[in-house]
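To start, the structure under review is shown below, and the notes come after it.
All protein chains of the complex are present and in place, except for one that has been dropped.
Let's look at chain A:
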Amino acid sequence: MMDMDNFLDFESEDPLLNRPAVTKKRKKAIGLDDLLTDFYKEEDKLVEKKSKRAKPRRNNDSDEEDNHKEAALYDIVDKCENEMREISGKEDSFVWGICAFGDQKTPPPLSFPEIKSCTLLQSFINDELNSVIDISTENGDTFLEGLLVNGWLSKLVFASRHLEKSVATWTFNLMLYSPKEDLRASACDFWCAILSFENEVDLQPIKIDWFPSYSELKIALESYGFLFKLSSNTDSACSNSASRGPAQNIRAWLKLATASCQMRNKRAMYLTSEAEELIEVIICLFSDRQLQGLLVLLHECMQSAISYFTNEEWESSCEKIAKSLACRVPKDLNCLRIVECISVVNTRSKLFRSTVAHQILLSYFDHKAPSEEGILKLLIPINVKDKSCDFFKMYIHLVLTENWLLSNQLLEDKPVLKAMWRLYLRNCSCMIASTDLRCFASKVRNKASYLLQGTVS
């Protein structure tokens, strides 16, 4: 059974367990003051050393040397300050998040006069029962809303085996544009029921006069303010106004897209190119921090979109999507978010994750690396001594390479590649000193040594 005594308390509130940290441990939150004191300490030592070395010549022109020293010191302090400013300036981009939505547009009008004259209502108006219910052309829409919200509408469609166009478009608009939760949620349930009912083996299929096309979905997305581009959060388009999208209807939008993709065996709702675009859209949505609470919906939508393709289509589409994403995504942590949001549940999603990581990696090298070995050849020589060594970039490369290689058969098929991968990891983990305080240096080091452990087996 579980060994409960060894229970992990990595975040215990107990003050006793939170003894002052042992200095040996990694200390990552470095204040500017700390950096400065560190720097001065180093500098003092340096000055001391120099002065020792300089002793024999001391009696010569000590004043001049002092001046010289002072100037050098200023220089170094200046450089240090600049570096720190650079580091703190970069800090902003160390959080993923793009701004997928701008300001919302005015939704199309929800009043829908045709609905009052739909066959469903009209055929009933002359029924003798109408004396009790009292439906007229005036209150027809309110009555239909009741039928929708209380779940009768889908029963009526199933019984009559027919969904007429006016009812279909009316419910579709409510689902994507209504500000009222009960209406849009019921309309969404209604459509999901209709679409998934088609999945079942049934005697007589339901005649559906109108299907929502992809362009319809796209129009809705535009009205929520979707920008169709991957730009970083710092972008000016990312307004903080109250009208910034998306509308709550995005949830219904996602569920409809999910259900539509799942009924491929009955009816292909989208063209291949449209489905490709849909996947890109979902990935954009994944990268907007505003939507992180809808993670479950987004994952479901992504999986059913991926399964929408036929096997033949998928190989080329997967490549196409990955390439398009790679040239659009900003070269910061969003690259990693994009790769990591592709959850691996089957071979298809595995291939997708690997391909996206590979393409982004290629785009970092302007597609100049011809082969798999070529990329690793470019990665392996790292020069940490170089002041301009970009650990942030190195970290992104490392994670991308990890995802590219480990979600793939490549390493098992090509022993050369495996050897290169291990060399790369060893370089990253051994050449970076644990005392290297530069930003992301310890992250690269830790990640690489962790991955290196995994390759031993």
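What we mean here is this: a contact is a pair of C-beta atoms (placed from the backbone, for glycine too) under 8 Å apart; a residue touches a chain by one contact, two chains touch by 3 or more; residues count from 1.
Everything that follows uses one rule, which is that contacts and distances are computed from a predicted model.
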item: Per UniProt record, name of the chain withheld from view ["Protein prenyltransferase alpha subunit repeat containing 1", "Vacuolar fusion protein MON1 homolog", "Negative regulator of systemic acquired resistance SNI1" or "Triggering receptor expressed on myeloid cells 1 isoform X1"]; value: "Negative regulator of systemic acquired resistance SNI1"
item: Hidden partner chain, touching residue among A:Ala71, A:Leu110, A:Ile219 or A:Leu295; value: A:Leu295
item: Contact with the hidden chain (one of A:Glu164, A:Glu274 or A:Glu340); value: A:Glu340
item: Sole contact to the chain not displayed, among A:Phe112, A:Phe158 or A:Trp210; value: A:Phe158
item: Sites on chain A contacted by the missing partner chain, in the whole complex; value: 1-11, 18, 21, 25-26, 28-29, 97, 120, 123-124, 127, 129, 132-133, 135, 143, 146-147, 150-152, 155-156, 158-161, 179-182, 185, 197, 200-203, 240-244, 246-248, 250-251, 289-297, 299, 340, 343-345, 350, 353, 402, 406-407, 446-447, 450, 453-455, 457
